[in-house]
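Only one protein chain is missing from this complex, and each of the others stays in its spot.
Going by the order they are written in, the chains are A and B; count residues from 1 in each one.
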Amino acid sequence: MSTTELNDARFVVDATDLSRFHSGSDAPIWWGIVGLVLIEMSVVAAFVISYFYLLMSNPQWPPADYPVPELMLPTVSLVLLLISCVTMYMAGKTLNKGQVTAFVLYTVASVALACVVLVIRWQQFQNFEFSLDQHVYGSLVWTISGFHFLHVVSAAIGTAVVAILGMMGFFSSTQRIGVVVDTLYWNFVALAWIPFYLILYWVPRITHTAGG
Amino acid sequence: MQSTATYDHDPASTQLLSRTWESPPGVLNWFTHVNHRQIGYRFVVTSLVFFALAGVLALIMRLQLISPENTLLGPDLYNQLFTMHGTTMMFFFAVPAMEGLGIYLAPLMIGTRDMSFPRLNAFGYYVYLIAGIALYTSLFLGMAPAAGWFSYVPLANIAFSEGRGMDFWTTMITFIEISALAAAVELIVTILKQRAPGMTLSRMPLFVWAILVMSFMIVFAMPTVMAGSVLLALDRAFFTQFFVAAGGGDPLLWQHLFWFFGHPEVYIIMVPALGIISSIIATFTQRPIFGYTALVLSLVATGFVSFGLWVHHMFTTGLPHLGLSFFTAASAMIAIPTGVQVFCWIASLWGARIRFATPMLFILGFFAIFVIGGLTGVMVASIPFDSQVHDSYFVVAHLHYVLIGGAVFPFFAGLYYWYPKMTGRLMSERLGRWSFALIFIGTNLTFFPMHQLGFEGMPRRVYTYLADMGWQDLNFAITLAAFVLGTGFLLTLINAVISRSRGDLAGSNPWQAETLEWATTSPPQNYNFRHLPVVSSRTPLWDQPDADRLECVAGLRADRRELLVTTLLEARPQSVLIMPNPSIWPFLLSLAVGFGFLGFMFEPWLFVVGFALSFFMIVGWLWPKKPWLDGEQSYDQSHNQS
Partner (left out) sequence: MHPRSCGCVECVAVAGMETVNQFIGRMLTNRINPVHQISHAGLWLVLLCALSSGALAQLPTDTSMSQSALHPASSQAQDIELLWWIMFWASVIIFTAVMALLAWGLLSGRRRPSVLSSTASMRFVLVAGVAIPALVLSALVGGSLMLGRSIASTPPPDALQVRVTGWMWWWEIEYLDDNGEVVATTANEMHVPVDRPVAVELASGDVIHSFWVPRLQGKTDMVPGKTNNSWFTATETGEFRGQCAEFCGLQHALMAFVVVAQPESTFTDWLQRQASPANTPTTEAAQHGLEIFEQNCGQCHRIRGTNAIGSLGPDLTHLASRSTLAAATLPNRRGHLAGWISDPQRIKPGNNMPRTLLSPQELNHLLIFLDSLD
C-alpha cells in the first residue's frame, strides 16, 4: 500500500522511495568513523604533547650516548604510506564507476604497501640500539612506534577483509559505504604517521644539534 | 517495489512491526539484545548497583573514622576502600548513569526507533559490565587498587605498588573508557543524523543538547586518560620510564594527563544533569523554559571552558605561579555559564504554578546544594586559599556538594521523572518525599561539617586520626549523618524496586510534558513510535496533546528494521538506514576484548591473543549475510549490514 493510497493527512513525509544506500556523509557510520578518528587524534595529541613535555624536562635530548635516529627507512615508510592513500583513493574512484576488478586491485595494492611498511618497521625494531626501559626517550620511541605499528596492522587487516569481500562481489557502485569508511580510517592511520615521524625522527636531530 | 514489502504506514502492519523490533525473550537471548531501550535500561540499573556498592564502601569507611585510632579497618583495606569508592562513583556510576539515561531517552526525544549503532551500544554495555565485575572481584580477593581513584605516581607505579591492584586499575580504566567512548560517538551520530523531520537543532530538547555536549566532551577528554593509563601500564609491566624521574620521566606528567581528563570528567557528569533540570522545570511549570538559546550556549561554553581548568588540581605541585594564575581565572570564569543557567531556571520558575512532586523536590534540592558547592568551588580556585584546603576534608566537602548536588540530585529527579516512561508505573510519592528529605538533610549533615574538619587540619585519605586532634566529635556526627544519607538513598532504591509491581499505572504522559518521549506508550512499544513523528516546534506535545494525531512519517518498512536519516542542521529527510537484528557478536567481542585486557595483567602476550580473538569477532560481527544487495531492495528479514 503506497502513501498515495492512504487518505491520512498525518503523513507529511514519505520515506518509501528514499535510498537505503549511503555513500558518504549521509551515512551514520561515516560520522561514526569520523568520531573514531577524533578519538584517535586525541590519543595522538596526548602522545605528541607528552613527548614535548618530557623533552623539555630533560637537559639533553636524545640523552647522552643515544644515537641520533636515521632518516632513510622512516622516510621510505612515510612515502609508502602516502602512496597507499593514493591507491585507496583510486580504489574508491574505480568502485564509484563500477570497475570492481580495478577496485580490488587497488585495495590489494594498498594492503601490500602497508605490509611492506610493516616489514620495514619490524626491521627497525630489531635495530633499535636502545631499550624501552632505560630512559624515557627509549620508552617514547618504542611506545609511539609500537602504537602506530598496531594501527597499521589493524588498517591492513580491515582493508584486506574489504578486498576479499570485493573479490566475492559484495561491493558495487551503490553498495560502497564499507569501502568509504575503511578509506577514512586508512587515511587517518597513514596521516597520523606524519606527526609521529616528525617527533621521532626530526625533532631529536634538531634538539641534538642545539644541545650538543 | 517488491510486492512482499510491508510498510509501517499500513494500519494492518502493527503486529509485524512489533515482531520486527522485538528483543527476543529468554535467558540466552538476553545477550543478543540491541534495542536502545534495553541497553539504556541496563546501563541505568547497573550504574545504580555500583552506586549502592560504592555507598556501602563509604559507610564502612565512615565506621572506621567514627572514632580516633579505630581498628575496624587497617590502612591497607581502608586505602583499597577509598580507592574503590572514588573509582566506582566516577567511572562506574556517574558517567554510565548519565549515558544510560541518554541512550534510553535521546532516541525517544528525537523521535526515532533506535540508535545508529545498536550492536556497538550493546558491546559498550558488556564492556562496562565486565570491567566492573573484574574490578570488584579484585576487591573481594583483597587485591583492589589502593592508590586512590586518581592513582598518582610514583605511588601507583611498580616500585611502590607491586601487587595486582594497580594493574586492575590501569587495565579496567582503559577498558571502561572504550565503553564510554562507544556510547559517546553513538549518541553524537544518533542526535546529529536521526532527528525527527523538522527538529532543527534549535527545536531539540535541552536534555538532548546536554547529552550531545557531554558526548563531545567524552570524545576529547577520555582518550587522554586512556593514553595515560596505557603509559602507566607500560611503566608497570615493561619498566618504561614515562613517570619515573630517575629515567628522565616525570611524575607530574601523569597528573597533567589524568586531570586533563579528570576535570572535564566532572562536567561530563554534570552537563547531562543540567539537561535533566531544564526538562523537569519546563514540565512542572507547564510552560516553555526561559532562555533556550542562553541555556544551550551555556552548556556549550561549560563544555569548552572545562577543558581549560585542569591545572587547578595541581596548584600545590610547585608549578610557576604565573602559569597557575591562568587556571585561577578560567576556574572562576566557568561559574558564569553555570550562573546563567541557574538564573534562567529561576526566571522560568517565576510566577508559575508549580507541581511539587518528587522530581521537583530533587530539583529544588539541587539549587541549594549545588550553589553551596559552586561557591566553595570558586573559593578553591584561589591559589593561596587552595594551598591550605587542598587535600583536606574541605575539598571532600566541596566535591561531594557539587557532585551530589549537581549530579545525584538531578539524576534522582530524572529517575522519578522518567521511571513511569520506562516501566509504565509511577514511583511512590510518599517514599519519594521521605527519600528526598533524608537525602537532603543527610547530605548537609554529612558534608557541611567536613568544611570545618578541613579547617581543623584533617587531611584526606587518612584511615585514622589521633585522639588529641580534637576531630572525633565532628567525625562521629558525620558518620551518623552518613547513615541517614544512606537510608535516604536506600528508600529510593526500594521505591524503584517495589513500584515496578505496586506503583500506579502511568499512562503515556502522566506529567503532561511536551517532549516526544511522552508521545508513546509507557513503557514504549518495541518500535518506539507507531509512526515516526514530524515536529514543527520545541513543544510538540503541547501543540498537539493527542499523540495519535501528530504529523508523522510514512514509508518505512515494517518487515525489517528501518529508521529515517535526516540532515544535520535542518533535519530534512535524507535516506533510510537498515538496522541490524539482535546479535550475539557484541557480547562475544566484549569477552574477547575483556580477555585481552585482563590477560595482559597476568601475561602480556595474552593481550596479543585477545587482539587476535577480537579480530575474529569483529569479522563475524561485520560479515554481511547473503543475499547481498544487487541494486534492488531485496533484503530478507535475516539480513545484517555493517
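By definition in this document, contacts are C-beta pairs under 8 Å (C-beta built on N, C-alpha and C of every residue); 3 or more make two chains touch, one makes a residue touch a chain.
None of these values were measured; they are calculated from a predicted model.
Peer 1: Of the chains that are displayed, which are in contact with the missing one across the whole complex?
Peer 2: B
Peer 1: Among the options B:52, B:383, B:568 or B:606, which residue touches the chain absent from this view?
Peer 2: B:383
Peer 1: Based on the whole complex, identify which of B:52, B:237 or B:437 touches the chain you can't see.
Peer 2: Among B:52, B:237 or B:437, only B:437 touches the chain that is not shown.
Peer 1: Out of B:58, B:147 or B:439, point to the residue that touches the absent chain in the complete complex.
Peer 2: B:147
Peer 1: Among B:72, B:158 or B:245, which one is in touch with the chain left out?
Peer 2: B:245
Peer 1: Touching the absent chain: which residues on chain B qualify?
Peer 2: Within chain B, the residues that touch the unshown chain are 74-76, 79, 147-148, 152, 154-155, 159-160, 245-246, 250-252, 287, 290-291, 294, 316-318, 321, 324-325, 328-329, 332-333, 335-336, 339-344, 346-347, 349-354, 356, 364, 367-368, 371-372, 375-376, 378-379, 381-392, 433, 437, 444, 448-449, 451-452, 455-466, 468-470.
Keep in mind that, in the parts below, only the chains that are shown with their structure count from here on.
Peer 1: Hey, how far is the Cα centre of chain A from the one of chain B, in Å?
Peer 2: It comes to 30 Å between the two C-alpha centres.
Peer 1: With touch defined as at the start, can you tell me which chain A residues reach chain B in the complex?
Peer 2: Contact set of chain A toward chain B: 1-3, 6, 8, 10-22, 26-29, 31-32, 35-36, 38-40, 42-43, 46-47, 50, 53-54, 57-58, 63, 132-140, 142-143, 150, 157, 161, 165, 169-170, 172, 174-175, 177-178.
Peer 1: So in the complex, the part of chain B that touches chain A is made up of which residues?
Peer 2: Answer in residue numbers: 1, 7, 9-10, 116-117, 120, 181, 184-186, 188-190, 192-194, 197, 219-220, 222-224, 226-228, 231, 234, 238-242, 244, 247-250, 253, 256-257, 260, 531, 534, 549-556, 562, 564-565, 573-578, 611, 615, 619, 622, 624, 628-631, 633, 642.
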